[in-house]
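The complex appears here without one of its protein chains, the remainder shown in place.
Chain nomenclature is as follows: A, B and C, assigned in order of appearance, with residue numbering initiated at 1 for each chain independently.
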Amino acid sequence: MSQRRSKLKSAAEALADIPDGAKVLAAGVHLSNTPMALVRQLVRQGTKSLEIIPTPATGLWVDMLIAAGAVSKLYVSYVGLEFLGLAPNFRRAAQEKTLQIVDVDEPTIFHGLRAAASGLPFVAFPPFHLTTDLPRTSPDIYKEIIDPFTGKPAVAIPPLCPDVCLVHVARADIYGNGVSLGGRHMEDVITKASRRVILSAEEIVDNAEICRHPTHTTIPGVLVDSVVHAPFGAYPGACPGVYGYDRPHLLEYNELAKQNKTREYLDRYVHAQADEAMMLKAIGAQRLEALRNYG
Amino acid sequence: MSQRRSKLKSAAEALADIPDGAKVLAAGVHLSNTPMALVRQLVRQGTKSLEIIPTPATGLWVDMLIAAGAVSKLYVSYVGLEFLGLAPNFRRAAQEKTLQIVDVDEPTIFHGLRAAASGLPFVAFPPFHLTTDLPRTSPDIYKEIIDPFTGKPAVAIPPLCPDVCLVHVARADIYGNGVSLGGRHMEDVITKASRRVILSAEEIVDNAEICRHPTHTTIPGVLVDSVVHAPFGAYPGACPGVYGYDRPHLLEYNELAKQNKTREYLDRYVHAQADEAMMLKAIGAQRLEALRNYG
Amino acid sequence: MDFSTAELMAVTISQELRDNDFTAVGTASHIPLCGIRLAQRTHAPNLWFVYGGSGALNSKARQLVEMAADFRNLEGAEYRTPLQDIIDFEFTGRFTCLFLGGMQIDQYGSMNMVAIGDPAGKHIRGPGTVGLAFTSTIPRTLVYMQHHDPRLFVRKVDFVSGRGHDGGERLASYRQPWCKGPTWVITPLATMDFETPDRRMRLRSVHPGHTVEEVRDQTGFDLAVTGPVPTTEAPSPERLKIIREIDVDGVLRR
Partner (left out) sequence: MDFSTAELMAVTISQELRDNDFTAVGTASHIPLCGIRLAQRTHAPNLWFVYGGSGALNSKARQLVEMAADFRNLEGAEYRTPLQDIIDFEFTGRFTCLFLGGMQIDQYGSMNMVAIGDPAGKHIRGPGTVGLAFTSTIPRTLVYMQHHDPRLFVRKVDFVSGRGHDGGERLASYRQPWCKGPTWVITPLATMDFETPDRRMRLRSVHPGHTVEEVRDQTGFDLAVTGPVPTTEAPSPERLKIIREIDVDGVLRR
């Protein structure tokens, strides 16, 4: 009898074979549950020319990868830093045209991923996008078609298929079963839409613990390729039910980014730290633990 | 300051204005979480000419409504009695052509309801249904189209929009927030796809109890029109986490149905009982309580 | 009783909401959020709302947090709304109204969040369209602008992220049938609607301490005025009291 295989790996091992040019999606909404430890590892290993399919409302990880020179193409619904305002490196790159931007919107990203998750060739929308400028500037995404049942106009949008997605949760077992304490946002759709799924978790728990509450599992392990143990893996963002975001650290990021000095930030917190354990040490245990007293 | 309105009603009140000819869906999978108390009330009040959109795997409630003479049109993916075999009244009606049958399948019902839930004009499938006889016998459902992005063949299916859906859960508050203990099957899609939602619950709980665990709520009250307190509301089927099915009672149903005597069954358990409280009394408290010792 | 402009706006918003409305707020929405929760506690106890990326349905969070996606907003909520539901509620018009805004809005209520200038040439980049296309699906779009000046209120937006009333018959036919488009606008200076025969933005009320002239000066197009313009009603002490119970840390008074 053979043994069940563990999917547990280091971040470096899990991300090692993401090639330059890959289509990448990091899950999360705004500063909540974004897999920042995995994103920092992408920066460390110097992956280039990524095509970024972000979630419909996100920013920090995209802005950081742009500053690291890792992005060549970007779908945009909302890229910003939420209460901190615009994402400075994104804005700069857009204005200086150093990356290709495909303007879409929230339902287009969502339904494009859902089409990939569901194996549908395209999605038919009611025609309301035709009232906007999006079909004019993104003609490869919005095609006017005719509804074969009613003869009325409709809009077709294509599936969006990430090569790899990065997802962060509170708990996971070594087989990839993950539990997000704040419920699901769209991780179910994202993990099914992606060819490969890399899951980071605050805590690795026994499979028996997962099996006690199967209805609490938010990501089934069958979809997951690698599991990475990443305490404070959403830092400096929040991990629902575990810790809040680090406001001063986010302000520091934003200030440097506005001054076009994100390189300094990356040198200090990413490149100078060989891995996430060292990164967390640099931030300081006391400061991190304080984030758990949240709300 | 006005008060928040309770949606709690008797089954008779909740179902009173379902007109003859309505498109009706009762949720649940096979003999699990089917809103039988609400279905029995439909039989009691003699609603006619219903167009039934069942879930992809169901039977008992459909078979019962057919025997009651309440059905004029039926979409079919699987209509049967699971481990008991075929649904006798369905089979008889199909063979004698006393109702209109639209043969579809599991993904067609699911995606048709999802299109209604999502406000999509139609759904594009890969063309694999063209390998079956379904497009030939259900030409209004399956239309061959061309994918505007690839030029390849695809199949369009229309939204399926119930006028009313009936859903059973373990717990609900008076505002319609419902909790199913066995997790979601497709109640999220069903409740969004339907114009009206009537929810029955084993137990009515305080809103404060719902608010303690918002991630456990499986149906948000905003979608619900009426809440019916229905202990053993899934009987003789099972309510996940609360009680199992009544096997001898199901066998009794099946035997009578096979002999084309479902009228006798309905007279005894539905028409002779003015409401569900009397129905449960007729079954007997001891017998019902024994179903809770399940597993 | 003394009140801030933000508090005035929140109370005014609450009065624009109806019992049985179903709505949602996104980022940077403290003011609409307070308006919504005030409405729930006064004339609209059957109003439902989703609190941004947290997915909280009918949040009763004890404090105003700065991020709508903050999981603390799930406190006292009745459901954790996944994005799937939110988008379905938008497409199908189940949300009866939404609070939307932009980096530009024009005289017909079209809004822009993509770029000021030509996105193919020299421009100032915005965060992206997000949900502005829903001005053509949501029954009532309530426009909430944090500022009121001629750079925001322009004759014609540089990019249509969400369409107002200037589409003509063809574009109107692309709207969902239940959709009325932008119906109402609130800024720190005034409230406006689109109740002219050609659906242009019209001044409806001016906030206490401001004048019609000032509002028109701060608007980059000819803002319609039909008849006398009333002053926006000042918040009652009862409503202010409730607002300050919701905004316990005084965020709206900063």
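In this text, a residue touches a chain if its C-beta (ideal position, glycine included) is under 8 Å from a C-beta of that chain, and two chains touch if they have at least 3 such contacts.
This is a predicted model, so every value here is computed, not measured.
**Student:** Since one chain is left out of the picture, which of the remaining chains does it touch in the full complex?
**Tutor:** A, B
**Student:** Of the residues A:16, A:222 or A:278, which one touches the chain left out of the display?
**Tutor:** Checking the options A:16, A:222 or A:278, the one contacting the hidden chain is A:222.
**Student:** Have a look at B:110, B:175, B:253 or B:269 and name the one touching the chain we're not showing.
**Tutor:** B:110
**Student:** Pick from A:19, A:119 or A:284: which residue touches the chain that isn't shown?
**Tutor:** A:119
**Student:** Just name the one of B:2, B:137 or B:259 that touches the chain not displayed here.
**Tutor:** Considering the complete complex, B:137 is the one touching the chain left out.
**Student:** Residue-wise, where is subunit A in contact with the chain that is not depicted?
**Tutor:** Looking at subunit A, the ones touching the missing chain are residues 1-5, 117-120, 173, 175, 177, 188, 192, 207, 210-211, 214-215, 217, 220-223.
**Student:** For subunit B, enumerate the residues touching the unshown chain of the complex.
**Tutor:** 29-32, 56-57, 59, 76-80, 82-83, 86-87, 90-91, 94-95, 101, 103-107, 110-111, 114, 125-134, 137, 153, 181-186, 188-189, 238, 240-241, 244-245, 294-295
One rule holds in what follows: only the chains that are shown with their structure count from here on.
**Student:** Taking the mean of the CA coordinates per chain, how far is subunit A from subunit C in Å?
**Tutor:** Averaging C-alpha atoms per chain gives centres 28 Å apart.
**Student:** Report, in whole Å, the distance between the mean C-alpha point of subunit B and the mean C-alpha point of subunit C.
**Tutor:** 39
**Student:** Give me the residues of subunit C that touch two or more other chains.
**Tutor:** 74, 80, 84, 87, 91, 137, 176
**Student:** Can you list the subunit A residues in contact with two or more other chains?
**Tutor:** Within subunit A, the residues that touch at least two other chains are 111, 125-126, 181-183.
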